[in-house]
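A short write-up of the structure that comes next.
Only a single protein chain was left out; the remaining protein chains are all shown in position.
Note that the chains take the letters A and B in the order they are written out, and that residue 1 is the start of every chain.
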Amino acid sequence: MIWLAWRQHRKQGLFAVVGLAVLAALLVPTGISMHHTFTDSGLAECLRKLGTAEFLKPGADCDSLSSVFTNQYGTMATLGMLSVFLPLLVGLFWGAPLVARELEQGTHRLVWTQGVSRLRWALVKFGLVLAGTLIVSVCYALLLSWWLEPLSQAGQGRLAELNFDVQGVAPVAYTLYAVALGIFAGTVWRRVLPAMAAALIGFLALRFVLLLGVRAHFLPISERTYPVIGQIRPNSTLGDWIYSVGIKDASGKVVAANQQIQCAPAVAGNPNGPCAAFGPGAYNFQLYQPGGNFWPIQFIEAGLFTALAAVLLYLAIRQIRTRIA
Amino acid sequence: MSMALEAHGLGKRYRRNWALRDCSLHLPAGRIAALVGPNGAGKSTLLNMAVGLLRPTEGTLRVLGQSPGGNRDLMDRIGFVAQDTPLYPDFTATELITMGAKLNRRWDTSLARERVERLGIPLDRRTGELSGGQRAQVALALALAKRPELLLLDEPVASLDPLARREFMQVLMGSVADGETTVLLSSHLLGDLERVCDYLIVLQAAHVQLLGGVDELVSEHKTLVGPRRERASIAGVSEIVRESHTDKQTTLLVRTDGPILDPAWSVHDVTLEDLVLAYLAYPAPGRAILGVAQ
């Protein structure tokens, strides 16, 4: 049975290896150059000195070095983010055809009438493809994690949208989920193209809902405040995921959404100045997930997708054992 | 007599439609049986249940004395060629034979290779590049490599040209002669199977219409021609299958249970084809199946 599964899917395995090689050929040289620039430009040293203080004094930041760095590699970073779709591709081209192609070509009638049970057939086939998925997605996640390291530190941090989604353990779970969803869709729709379409929609829908609506609330949200009139500013290099900002007045009422403002005490009195509109005692606030929550959130999300993948595989096996002929 | 296949009150429902209903039949071991009926009569459903691909909704089904659902031991003893002879198109015949060897406990690799080779089918060409007839032959060789006690074939020749049809039947009959294999093959055309079958199961509209040994069926049925008579009750006739009248004459196709002695009727033999057509044209759902098999 292992021989059969290997013989059937070795070509897909080869494609995956080639795909990974291409990805590595693109990312390894650019990654090395990025790491060098990060160190050589002094940005690494600057960030290290900045430490993990929550607030920074005036002039104590690495903003100029950071912006030089992100300007240099920004486009490349955006391109790197495209790899967020790789798990989906694995789901579409490995998962969806796995059972659907057999049903479409009728070969399930050939293989299920040999001396091997459907359960064993499904377990071996799924097992082999999931093992392949695991290897490929771990390579992909490790590669991207390493590649994104300087960009994350210089820029928005690992928790930021898309940054989060291509590193750590989450992409591995996304890939498992995509494959399981493809397999399950194949057992329901029983044809390759509809199964691919269903997997595409199912994957994107859940990922978007999680990304935009749910992820921020996995763990309690922190709030950080600092006065409108003053000179201490939050340290933006902590990797915090700031997803809502605004200005409140002294009574705690939100007076301006989506903006932050600060005026040095010396110029605060200027009636035409930007800070005049806000009364005394007004302060900026930020709602955020601290950068330190990166791994807990990664594991929560990975756990969720892995559990879903397990449920989908269970349902797929149930379909195979009882529903399909 | 041991039975290769036995069904009692067997039924299969897909959502609200019954593909097979109230189906009771038996196939004695050692026979070559034709399962005949129009498309959609339930032939594939019956065969798929016999190989455990489908589960019956009601009734019982015993294959070689065992229940087929998820029965691995039984699958070792059954060869099956599914409709349209599905094969992995990117596998070569050699690889398919290797697959069979890996998946089955009872498997004769050299026999399968020999059969394929003898027909001049290239062993190392992908089956997707073979002709329909060659693919059917490879599928048959795979089914026979198990040295099955029961061989089930679902419309094996339906999509083949006449030459490939004949070649397929030649190989099948030659292989069956080697052993004690019971064969059940389906077709929507009796003509494909008339020469090869010695047992007949006619299905129509989800019901068994006719069942029994070919020789017995042919000798039991007669065409009677006589003066016009409505609703005739005739000594020696157990059932009137079909009747037609002109203003002076009545023609009946009947099943007999004794000699027709009434001199008013002239008695003619029937061919198997007449018989099947009569039963298909005048289906009687739930028509009692008499003990004709013995």
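Methods note: a contact is a pair of C-beta atoms (placed from the backbone, for glycine too) under 8 Å apart; a residue touches a chain by one contact, two chains touch by 3 or more.
Methods note: contacts and distances are computed from a predicted model.
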Complex member absent from the view - protein name from UniProt, among "Iron complex transport system permease protein", "histidine kinase", "GntR family transcriptional regulator" or "Insulinase family protein": "GntR family transcriptional regulator"
Visible chains that the absent chain touches, using the contact criterion stated earlier: B
Which residue of B:L5, B:A19 or B:C197 touches the chain not shown here: B:C197
Residue touching the undisplayed chain, where the options are B:L5, B:A50, B:M169 or B:V254: B:M169
Hidden partner chain, touching residue among B:D73, B:E129 or B:D178: B:D178
Hidden-chain contact residue, picked from the options B:A19, B:I32 or B:A139: B:I32
Chain B residues touching the omitted chain (full complex): 32, 166, 169-174, 176-178, 195-198
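The definition used in the following text is that only the chains that are shown with their structure count from here on.
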For the chain A and chain B complex, residues of the former touching the latter: 1, 3-4, 7-8, 105-107, 109-118, 321-322, 325
In the complex, chain B residues that touch chain A: 48, 51-55, 70, 72, 75-76, 78, 80, 82-84, 86-89, 91, 95, 98-100, 102-106, 139, 142, 146
